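All protein chains of the complex are present and in place, except for one that has been dropped.
A and B label the chains in the order they appear, each numbered from 1.
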Amino acid sequence: MKTGSRRKTRIITVADIPHVGPGTPAGEWFRRYWLVVGTTKELYDIPQAVRVLGEDLVLFRDITGAYGLVGQSCPHRGTSLEYGDIEDGGIRCPYHGWLFNVRGQCLEMPGEPKDSNFPQKVKQLAYPVREQGGLLFAYMGPNQDKPPPLPNYLPLMDRGGQRQVEPVRRADYNWFNFFENSADPVHVCVLHRHAGYGQQSWGNHFFSYTEMPHFEFVEMDYGMKVVMTKPGPQAGTEFIDEMSLALPSIVQVGDTEFVHAKLDATALINEGSRCEHWMFVTPNDDDHFMLFTADNYTGPVENFFQRLKEMREQERPVQEVKPYDKRKFMPYQGNIRQEDIMAQGTQGLLGERREQLGTSDRGVIKFRKIVVDAIETALQDGTPKGLLPRDPATGVTRLDTTVGVRPTE
Amino acid sequence: MKTGSRRKTRIITVADIPHVGPGTPAGEWFRRYWLVVGTTKELYDIPQAVRVLGEDLVLFRDITGAYGLVGQSCPHRGTSLEYGDIEDGGIRCPYHGWLFNVRGQCLEMPGEPKDSNFPQKVKQLAYPVREQGGLLFAYMGPNQDKPPPLPNYLPLMDRGGQRQVEPVRRADYNWFNFFENSADPVHVCVLHRHAGYGQQSWGNHFFSYTEMPHFEFVEMDYGMKVVMTKPGPQAGTEFIDEMSLALPSIVQVGDTEFVHAKLDATALINEGSRCEHWMFVTPNDDDHFMLFTADNYTGPVENFFQRLKEMREQERPVQEVKPYDKRKFMPYQGNIRQEDIMAQGTQGLLGERREQLGTSDRGVIKFRKIVVDAIETALQDGTPKGLLPRDPATGVTRLDTTVGVRPTE
Partner (left out) sequence: MKTGSRRKTRIITVADIPHVGPGTPAGEWFRRYWLVVGTTKELYDIPQAVRVLGEDLVLFRDITGAYGLVGQSCPHRGTSLEYGDIEDGGIRCPYHGWLFNVRGQCLEMPGEPKDSNFPQKVKQLAYPVREQGGLLFAYMGPNQDKPPPLPNYLPLMDRGGQRQVEPVRRADYNWFNFFENSADPVHVCVLHRHAGYGQQSWGNHFFSYTEMPHFEFVEMDYGMKVVMTKPGPQAGTEFIDEMSLALPSIVQVGDTEFVHAKLDATALINEGSRCEHWMFVTPNDDDHFMLFTADNYTGPVENFFQRLKEMREQERPVQEVKPYDKRKFMPYQGNIRQEDIMAQGTQGLLGERREQLGTSDRGVIKFRKIVVDAIETALQDGTPKGLLPRDPATGVTRLDTTVGVRPTE
């Protein structure tokens, strides 16, 4: 169906980025990475239907604790394994009792002759799953026997700091509207001027609506970094606030302890950020995605994530909703997440919507180019940009965002 | 995309009438008129999303009181201007703060360099809007700088009588099912025999199921008039009841004060109708339309519209609904508006449904022909039939329906 030669001659454009189903260019690219498909806390002793990159799958933990991600339709006659019984070393289809292990191998067919070798021949679609720090990663790409290494993501490692994994969040718009939003610092100053970023005191109002920071976009081996600066507190210094975007779909922001946890900005100025806030985006399909968030905090505040949670709960929208106001997303102003959902959820699909881009969109333009290049690389069987273990000493994969004050060069 | 020559060779049929999206024949025709898109009473200090002729738009009133009707998607990156902030002489996109005035001109881009001339170059889709007597009219056709004159519709003029604009009504079927229904007097005697028209005493039971009036259909410069007559109270007289249909989508009926307000029919017989009841139909798209109603009453009854409202509230369906009756539109019999919604809402689309027309459908047949001719005229850049100021003395546009008794010729 897809020949190498056909692939290579197809020109990839930004209109390809949103589409991740099987056989699409971005879908093939996405399948080169380990993707988060669930959390250990939210996976119970029942099968969990999950749609990933347009494929209907079932995630489960067998009675030995091994994780499986298998095709939702039983290969026998199609009944959904979402209703399978987890027993006897696998998941058993309720209709005729076919039993599959986490690798998709059929182990039993109660209705077939007892000496039949038919079970050995039947293999259900199955993808390898690995657990790391409470997140469940699956690899859905080629060479399933030799998947690429799963990076040791910093916030998922047990390194002595405080860690947290949030329950999955779900959205019903295209994943890339969310992802490229992080390559666009102007929106922080405008859309979020009513919420956390507007209220902060750090850096003398770093994300000011009227005096926006200077920003640069640096291509990285993992993707792109957004570097925002403002004149610092002393001569020869500058405030810096960075966000990192790692392919295929990880965002890390460094200012969570000030924007959301409302810690004293002095510490940020003096010592830099001590909270890594990672967001892993996994598209269900072109119109839905899941968002998994993992944090690592190494600062001095005890029960940091309890505080963060309490402060987030206070971040309700501040917007008055008038009695005649029936708009779907009201209220949204005052809560960063809801502001993003409103703005990104009404954008439509990249490649279908009309756009007029300015110089302040140069981060988005650059980032789209980086993604298009990565898709082309994947289609040519190269290794696209993305996160790899980069510290040979620790083996830990981190994203090097800096938030704080630094000397100007 | 659409060349004049291609247009001229396309043969228009009745199957074209229901379809009003951009680029369709009836859509191009509809865009030659001012259309009602809202009411001043229902437009608050927030943007109002409105779909007109298949286009997603936002209606708003800026802080100076000027009305705007602009494209819903921000031309920058697509976020919906339904969530725009009305401020600073326009509507501001919440995502990056681009500000547009009512003519669609971009005034500000907070993220762009302060000396940028990019704002000047960006113009959002915008249509001119004019207010008249509480209704908001927009012109979405060619030559936006020189739109056709907006007629001075009689019920919207301040002429000393009592006036009323009803809140918008919405329906989820094709606009033409509603519109051509007025070219079909038989339905009044049949469908509405349980409701107002069946209960009336005027004209010795003018709209009788068994003794229907005589009816004629007269082509007018504005569209068509339905003329219904019955033998009058004295020799040499006849009862007359007329309805007018003005292109593209205005209906005026003259007997509201008797059918709905239940005034004594003697007055109607002696003096003729004193209530003009205008309905302006605006398609949202092929499956939905809005209905705006404006009345002008010049008779002696004080608080006529209060009485009309009270009498309409008594027009509940009289139909018993049995416990086992789960049909969607039940009950409908006894309320003219609900009778119409049931009958028109289940018809399907003209051109898709099968029909067998009789001589009693000659009004519908004639009217469809008038509309098809108007579409063809519009596509040939002529001026299609419709309402124009016709009384040079007053400048007021009225529809000349007669209801009452007149001498036979």
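Note that a residue touches a chain if its C-beta (ideal position, glycine included) is under 8 Å from a C-beta of that chain, and two chains touch if they have at least 3 such contacts.
Everything numeric in this text was worked out from a predicted model, so none of it was measured.
Considering the whole complex, the residue from A:P110, A:P149, A:P300 or A:G395 that touches the absent chain is A:P110. Screening B:T346, B:Q380, B:T394 or B:T408 for touch with the missing chain picks out B:T346. Considering the full assembly, A:S80 is the residue among A:S80, A:Q105, A:T377 or A:T402 that touches the omitted chain. Where subunit A meets the missing chain, the touching residues are 44-46, 49, 73, 75-80, 82-83, 94-97, 109-113, 116, 118, 122. Residues of subunit B in touch with the missing chain: 184, 186-187, 189-191, 209-210, 212, 322, 324-325, 327, 329, 332-333, 339, 342-344, 346-348, 353-361, 364.
Note that in this section only the chains that are shown with their structure count from here on.
Centre-to-centre separation between subunit A and subunit B, using Cα means, comes to 49 Å.
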